[in-house]
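The complex appears here without one of its protein chains, the remainder shown in place.
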Amino acid sequence: MPRLSVKPAGRRLPAAEPRRPAERTLSYVEAIREATDQEMGRDPAVILFGLDVDDPKAIQGTARGLAEKYGPERVFGTPLSEDAMTGAAVGMALAGLRPIHVHIRMDFLMLAMNQLVNVAAKTRSMYGGRAGVPLVVRAMIGKSWGQGAQHSQGLHSFFMHVPGLKVVAPATPYDAKGCLSAAVRDDDPVLYVEHRLLHFQKGPVPEERYAVGPGRARVTAAGADVTIVGISWMQVECLRAQRYLADVGIKAEVIDPIWLSPLDIDTVVASVEKTGRLLVVDTAWLCCGAAAEIVAQVAERLQGVRDLGLRRLGFAPTTCPTTPALEELFYPNARTIAAAARDLVEGAPTGWLPEERSDLQSIEFKGPF
Amino acid sequence: MPRLSVKPAGRRLPAAEPRRPAERTLSYVEAIREATDQEMGRDPAVILFGLDVDDPKAIQGTARGLAEKYGPERVFGTPLSEDAMTGAAVGMALAGLRPIHVHIRMDFLMLAMNQLVNVAAKTRSMYGGRAGVPLVVRAMIGKSWGQGAQHSQGLHSFFMHVPGLKVVAPATPYDAKGCLSAAVRDDDPVLYVEHRLLHFQKGPVPEERYAVGPGRARVTAAGADVTIVGISWMQVECLRAQRYLADVGIKAEVIDPIWLSPLDIDTVVASVEKTGRLLVVDTAWLCCGAAAEIVAQVAERLQGVRDLGLRRLGFAPTTCPTTPALEELFYPNARTIAAAARDLVEGAPTGWLPEERSDLQSIEFKGPF
Amino acid sequence: MREQLYRSLYRIRRVEEEIARVYPTDKIKSPVHLSIGQEAVSVGVCAALQPRDVVYGTYRGHALYLARGGDLRAMIAELYGRATGCTKGKGGSMHLIAPKQRVMGTSAVVGTTIANAVGHAYAVRYRRQAAVVASFFGDGATEEGVFAESLNFAVLKRLPILFVCENNGYAIHTRQERRQGTPAICERARAHGLPAERLDGDDLLDLVGRARDVVPRVRAGEGPWFFEVMTYRWREHVGPGCDYDLGYRTEDEAAPHIANDPVRRLAETLDRAGRAVIEAAVEQEIADAFAFAEASPFPTAEELTSDVFKEEDHAATLR
Partner (left out) sequence: MREQLYRSLYRIRRVEEEIARVYPTDKIKSPVHLSIGQEAVSVGVCAALQPRDVVYGTYRGHALYLARGGDLRAMIAELYGRATGCTKGKGGSMHLIAPKQRVMGTSAVVGTTIANAVGHAYAVRYRRQAAVVASFFGDGATEEGVFAESLNFAVLKRLPILFVCENNGYAIHTRQERRQGTPAICERARAHGLPAERLDGDDLLDLVGRARDVVPRVRAGEGPWFFEVMTYRWREHVGPGCDYDLGYRTEDEAAPHIANDPVRRLAETLDRAGRAVIEAAVEQEIADAFAFAEASPFPTAEELTSDVFKEEDHAATLR
């Protein structure tokens, strides 16, 4: 296992650096597929499985052609048995394989919590370092088109809460590839969070192998007035919000944490020390969520250093409704994010909500899923 | 269902008020047993079940005699099937019963997450209010005597994260009884968190029925120098810390949130507005935990109002070790809490750690569990 | 009685055909899992149930909801995301409920309602009510651990529950043999100690007959019973169309089921006139339901955070 190559690789690319002028443009889906293909090509210990991984839709195409290329023992669909299949993934990892276990909805991980929280997360420490679980769990967050109560949750904070698990939520095709490679090479369990809407994103992706490892957040837009941290899909909305804010002369600094656990809080703290204002936007509920942790850490780190403006945005405190009339209100979007950021900057509610710009609209994905 | 009597009862007793000079002293175990007995006596819809509820140990005595009194249909042990038994509890509740489902370790709830997060929490909202789940889930947090990796977790923040669930963590026999009655009468699912060490606590408990409902935290010690919020067992440690601090002339205000969701943040904010310093101590990990939420909300609420000193204490960021040499370091205790509070007050690390006072020692519970 | 059965069967078929027809217009803002081809399972079992009896189903729940007498207007309005929907537009097609008709739950997480149904049956028995609970689920659901756990508890407590496994041979695009070490679902049920039998989902009258034999025995306290009903999904797993082009199954495989279409077969046993009356009434009802949905308002913004808890004020304090 060239495991040492992981973190160095992650480090070698300074996350704050603008991404290199890239050879190619790939979609997020293609980037995941390429990382999987390259890691499987590199290391026979890597196997891919999960419900419907080998079916005609190949998990939105992220596994397209891999069953044919690597055969049914390395790429296979499973029974509807999330608990045992997660336990089996742990056992494969204990045997030295590097399984990638895919779930088309993060909601279904609620059936896998025992193996993830009580076994995978505990293995290395409770066995005194004598065993480890190099497992990657891919979990998708659904949105739009009436995904509803049980197909829309972002529950990544559960996994951030438990020592022994790592959590990554790439927001670009570039990071989708680099973080998946890093996750596969990691010797410990990693939850890889994919937002369903990100699958449609396109962006520059180098052909060669590279890893975006834990430890470095990325500043995706520089600004001095307010720091906006956007997680997963919300990174896209935050970058749009940054442009709405620019229209009114507010310079927002946007940060993508990329890895949520371990979390690079230093990059966020450095930015907030400069701007004095922090808005964290998550694709999840707020109570005890990733946004709470980021706000708490920044407030702790900057206590006595300077005054702060703090704000969180995320899911409305209710179950995700299917009707578009309410679903639209359930989620933050570029305009509500911009409005919240402006209120922070002004230090008071301004009532401002930018006119929707057609070039900054959300492409909502259309059913059936 | 006299459900309306719940919140009134909860409200009728101003949580901040000193507890009435009580007739009797009961243990936390006896208080739970009495609340269960009284609620079962009051309402035939209340039933009690869970692994080993009807065995000779009767869940540390909390169910002592109830199987005999109410019969095997109302009080029964279950198969080792946490997932289906939780689903069954939801179904019983949908049918109008008020089940109390007991788990001797909160860790085992990881097998029940699908029914709790995806079904129980969602039912009322996803069905537009046309159904509800009046379910109480009792879950115990283990500590000491090498409970270890899988018998020691405090995972209450998972349930605080999900709208539709309520969470309560009483720290005294008085609240153990009042909160359980309130939870049973609540028309929505409630996670009732019991710390194994609290079972041994004794305190005043009125004989009559009463409910300590959501909405009100309790100030358990008044002080002007620093606000200390202690959750579950940590409330006991915080009150001891308050006395260590008094020895060095520091007046700590100690708050017991009692209900973690919905959370009475106003009481905490009011205290911190006065003291300017907040230390939150949880019997859980910190990342995305209850302490993160409380710190974040206070920092948000008091931004621009006054400077704040903020600090969190909880489990060490690792798996709970069995050896006492490390287990002792894994948990905060009265002395480390006092030290952290003093550092907050002094505004810098003082290196102070109080001499252990024999009257403020932890009674650690001795194995086998 | 054949008229009633035909009305129910024809109504479900036509409602879902209409849903499929309208779907491309995007007026329906919810994923739909159609039961076209599987209607007889719900109709046949529900024909043996009494009003006090209870059913639990899945995201593929239109047929069960309608077979139990669920309000059609409220269902179509729900698919349209309107405030007049059976869950006010909050749950959508996958979470239909009709407490009056004792449709007590449907879930988009496979297997979950099996345990809920078992718990409901426990409550029924505890209260000495003479009701029966019927739990509907697919062949894929039998792979979830909750299936075995639920059967064990139902047998242990001799609960008044009828398990109905709708075996359409697939979980999404994966056939049963590729997911199960042995396809013998009835064997697995029997091994838990309850009687189990395999039935033909295209033979409505036989289904009704078996259900009418079994339900009274379950009601009488003989304990749980298990039906595995062999059926076939004509349309794609989710959505309005057909999916033979995907290549995971062939039209040849579907042909015998389509040839045995229970709707057509039952229709042929009825006299033209009576049948025409039924069909005209159904078409009228469907047109009315879609018009009702179209005309209904969307829920207002206040509805977003309502119904989180019974006491609304708590929703506010919950972050």
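Going by the order they are written in, the chains are A, B and C; count residues from 1 in each one.
Rule of thumb we're sticking to: a residue touches a chain if its C-beta (ideal position, glycine included) is under 8 Å from a C-beta of that chain, and two chains touch if they have at least 3 such contacts.
This one's a predicted model, so the numbers in the text were calculated from it and none came from an experiment.
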Omitted-chain contact residue, chosen from B:71, B:96, B:324 or B:349: B:324
Selected residue (touches chain absent from view) among C:6, C:147 or C:226: C:147
Identified contact with the non-displayed chain, of B:246, B:270 or B:316: B:316
Sites on chain B contacted by the missing partner chain, in the whole complex: 51-52, 55-57, 77-84, 107-108, 110-111, 145-151, 285-287, 316-319, 321-326, 329-330, 366-369
Residues belonging to chain A that touch the chain removed from view: 3, 7, 47, 73-74, 78-79, 81, 83-97, 99, 114-115, 118-119, 123-132, 163-164, 166, 187-188, 214-215, 261-264, 293, 297
Residues in chain C touching the chain absent from view: 143-149, 151-156, 179-182, 184, 187-188, 190-194
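Throughout what follows, only the chains that are shown with their structure count from here on.
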Contact graph of the chains (line, ring, star, complete, other): complete
Distance from chain C to chain A - Cα centre to Cα centre, in angstrom: 36
Cα-centroid distance, chain A relative to chain B, in whole angstrom: 32
Chain B-chain C separation of Cα centroids, rounded to whole Å: 40
For chain A, residues contacting two or more additional chains: 83, 107, 110-111, 148-150, 285, 287, 317-319, 321
Residue numbers of chain C (touch at least two other chains): 85, 89-91, 95, 107, 109, 145, 307-308, 315, 318-319
